[in-house]
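Handing you a structure now.
All protein chains but one are shown in place.
Showing chain A:
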Amino acid sequence: MENHIISLKNITKRFKVGEGEFTALKDINLEFKKGEFAGLVGPSGSGKTTLLNIIGSLDSPTEGQALVMGNDISKLSHKESAQLRNHHIGFIFQVYNLLPVYTVYENVEFALLLQNYTKTERKKMVMEALEWVGLTDMADKKPDKISGGEGQRVAIARAMVKRPEILIADEPTANLDAENAHIILKMMKKLNKELNTTFLFSTHDEKVMKYLNRMVSLRDGSVEKDEIIAKEAYM
């Protein structure tokens, strides 16, 4: 039996809408191994973000079982799911979600402040993360003083600084131009190879799809297609 870092069994997610219900995910069965560079693709409303939120323990399924690093998401307390996110999952958002009052350095350092690293350790790790994304010279700048592409690179550094097992990126290139999108994707691909982090994207961007090793197509909350594009991702 293969060792899966993420295992989704019969996941269904329903939301209350007014007096009725909307089914965002229907009976999803998926598994992801460590080191995958996979994407959930599909049109808006297909359930990509909902599925990523469940994997990221920000939400829980209405039915089914979501196992992330052996943790059943539905059974985790708020504190336990926070611990899971803090130590094992990194997030990259469409609009970067950088904390505006902090500098680039402090934004990246934030994730480490929640763990028990010393100041020296934190500094070393933050500078290393900024080096990965090529922003060491912008450490002291505030988010409003950097470009969108740079902002997303800071978000990558912030997500990767704690060296998570899983990185969840929700439409990471949606707000970027083509050039910046390629820079970001190359960077993530490189980190995926070097650190063996599992990358999970939600996207409907063709540029992103070209980089994926595995593409899971969702439509109306169901898996339409699950194709492995490059076998080496499983090696």
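Please note the rule applied: a residue touches a chain if its C-beta (ideal position, glycine included) is under 8 Å from a C-beta of that chain, and two chains touch if they have at least 3 such contacts; residues count from 1.
One rule holds for everything that comes next: contacts and distances are computed from a predicted model.
Asks: If you look up the hidden chain in UniProt, what protein name do you find among "Alpha-D-ribose 1-methylphosphonate 5-phosphate C-P lyase", "Phenylacetate-CoA oxygenase subunit PaaA", "ABC-type lipoprotein release transport system permease subunit" or "Iron-regulated ABC transporter ATPase subunit SufC"?
Replies: Of the names offered in "Alpha-D-ribose 1-methylphosphonate 5-phosphate C-P lyase", "Phenylacetate-CoA oxygenase subunit PaaA", "ABC-type lipoprotein release transport system permease subunit" or "Iron-regulated ABC transporter ATPase subunit SufC", the absent chain's UniProt record gives "ABC-type lipoprotein release transport system permease subunit".
Asks: Out of A:G39, A:G56 or A:G151, which residue would touch the omitted chain in the full complex?
Replies: A:G56
Asks: Which of A:F37, A:F91 or A:W132 sits in contact with the chain that's absent?
Replies: Counting the whole complex, the residue in contact with the absent chain is A:F91.
Asks: So one chain is hidden, and I want to know which residue out of A:E106, A:E128 or A:D226 touches that hidden chain in the complete assembly.
Replies: Answer from the full complex: A:E106 touches the omitted chain.
Asks: Could you please point out the chain A residues that touch the chain left off the display?
Replies: Listed in rising order, the touching residues are 53, 56, 58-59, 78-79, 82-83, 85-87, 91, 93, 95, 97, 99-102, 106, 110-111, 113-114, 158.
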